[in-house]
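A protein chain is absent from this complex, but the other protein chains hold their places.
The first chain written gets the first letter, and so on, giving A, B and C; residue counts start at 1 in each chain.
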Amino acid sequence: MIDALNAVLALLVLGLAVWTVVARSTFAAAVGFVAYGMLLTLAWVQLQSVDVALTEGAIGGGLTGAMLIAAASRLRGTEAAARAERPGLPIRLAAALVAACVAAALAIAVVSLPDPAPTLAYETADNLAATGVGNPLTGVLLAFRAMDTLLEAIVVLFAMIGVWSLAPDRAWGGRPGRVQRADPDGILAYLARVLPPIGIVVAVYIFWIGADLPGGKFQGASILAAMWLLAVMAGLADAPPVSRKWIRFALIGGPVVFMAIGAAGVVTAGAFLAYPDGLAKPLIKVIEWALLPSLALTLALILAGAPERPVR
Amino acid sequence: MSLVDLFTVVAVGAGGFFFLAGSVGLLRFPDALTRLHALTKADNLGLGLVVLGLLPRVDGVLGGLKLIAIWLLALLASGAASQLIARVARRANPPA
Amino acid sequence: MAEFLAGAAGFVLLMVALGLIRILRGPGDADRMMAAQLLGTGGIAVALLLSAATGIGATVDVALTLALLAAFASVAFFKSATDAPAGDAGDRG
Partner (left out) sequence: MTDPATLFGLCAAALVGLGVYALIVNPQPLRKIIAFNVVGNGVFVLFGAIAHRGAGAGWGGDPVPQALLITGLVVAFSATALAVTVLLRLFDETGSATLASDVPAKPDAAGDA
């Protein structure tokens, strides 16, 4: 039964991917992408990666989907011009050939993967006790591969600076995005009043259990960012001007705490990002608590877009 | 088959039926607002019956409350989303 | 019982996938959004059924996240459809 379900799921994912390629209107492709993200979430569940499924559900279907739908609507007027630029048949055939070769090479790699598969699961299991956390992914993210996580937090910050740098000169330091208006007594405002309190509880819950069960700061931060964006879209909140001091401090707070603890490791444990014996779990907790608000704010501001309204 | 299993089979089966009805309605009904009507049946009753069927199988009261919370959240989301979609649909095709 | 629950998950998945034909056919953007909304609800049901079938309790949290963000795409759709320069901002119809 599960095998049949997996086959259906894989076919549906492929079918929707084809749809995002062949759909005439970009909006239809974007809606297809939302559905595609939802199905990928289920695929992650079937690959026994519940942590990844949580991330994909919050980011792939939720944040990316909403962003693509909004962008597709805004660019609707450019569709006809783009269609005229469609390359000719020879180029399309050549592209299909290249794509087929890439896919075939990957498929051959998939069926000829070594057996038994190489794995770091046993080594992770042997050393997880030293970190004090129960969720192996949290152990990997914040102890064994902490450098990746630190760099990732900084890459996200760079992406946000990239978004800010796209502001027109007159709006630099101003409020991101356009003015959002909505009926204050309408259904959207109602949803944006009821959902965020629940969403904040769920986000903290997903974050909290991340120490021992699937969940964690990335998933929690994505949900928090989505809830804030909902309030903004309903006109109940406005994005703050990005030149505010508190924003700058909140954004760098998480990475700074992470780096400070990492640097302290040079002295106390002999290596950058190493934790002294017995202190691993509390230090991991401190880093996670520091990263959660920074990540949530960074993701939210990336989604809010470039500053467009100058501060008066 | 125990009584609990029977209950699950009946409720989940009924839930599956409403998802079937929702999809068929979404495909067969003539205009956007009637399709929306079919959609909400799947949202409210289909998911509700699936949750009802799974309730006796969870471990502990908290697990059950979580399932019910998921259903309530989905109700809130689908109710709000349906309203919003309906307004866009009516703007595109104003009633005669 | 696990077999039945997995089968039910597959059935619900097939049913909501049937609804996806609406994404293909449209005709309006609202119809496409409805199909995505139906798939969202169906995905929650599938995740819950899979959680019960496989005994992996954490999958319920995936369903919880999906339920929380189920309306998100529709909200973005509504905002972009009504924020067009000509549109007004009322959402009470």
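Keep in mind that, in the parts below, a residue touches a chain if its C-beta (ideal position, glycine included) is under 8 Å from a C-beta of that chain, and two chains touch if they have at least 3 such contacts.
Bear in mind that the values here come from a model prediction, so they are computed numbers and not experimental data.
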*Neighbouring shown chains of the undisplayed chain, as defined at the top*: A
*asked:* One chain isn't shown here. Among A:A82, A:A129, A:V194 or A:A271, which residue touches it?
replied: A:A82
*Contacting the left-out chain in the complete assembly, out of A:A43, A:I200 or A:L213*: A:A43
*Touching the absent chain in the whole complex: find that residue among A:A17, A:I200, A:I247 or A:A274.*
A:A17
_Sites on chain A contacted by the missing partner chain, in the whole complex_ = 3-4, 6-7, 10, 13-14, 17-18, 20-21, 26, 29-30, 33, 36, 40, 43-44, 46-49, 51-52, 55-56, 59-60, 63-64, 67-68, 71-72, 74-75, 78-79, 81-92, 95-96, 98-100, 102-104, 106-107, 109-111, 113, 117-122, 124-125, 136-137, 139-141, 144-145, 148-149, 152, 155-156, 159-160, 162-163, 166, 216, 218, 222, 299, 302-303, 305-306
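In this text, only the chains that are shown with their structure count from here on.
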*Taking each chain's centre as the mean of its CA atoms, how far is chain A from chain C in angstrom?*
19
*Could you please state the distance in Å, as a whole number, between where the Cα atoms of chain A are centred and where those of chain B are centred?*
28
*Any idea how many Å lie between the Cα centroids of chain B and chain C?*
10
*Could you tell me which residues belong to chain A and also touch two or more other chains?*
187-188, 191, 195, 198
*asked:* Where in chain B do residues touch two or more of the other chains?
replied: 73, 76-77, 80, 83-84
_Please output the residues of chain B touching chain C within their complex, sorted ascending._
5, 8-9, 12-13, 15-16, 19-20, 22-24, 26-27, 32, 35-36, 39, 42-43, 46-47, 50-51, 54, 57, 59, 63, 66-67, 69-71, 73-74, 76-78, 80-93
_Residue ranges of chain A in contact with chain B within the complex_ = 187-188, 190-191, 194-195, 198
*asked:* Looking at the complex, which residues from chain C come into contact with chain A?
replied: 3, 6-7, 9-10, 13-14, 17, 20, 23-24, 26, 29, 32-33, 35-36, 39-40, 43, 46-47, 50, 53-54, 56, 58-59, 61-62, 64-66, 68-69, 71-73, 75-81, 83-84, 89-92
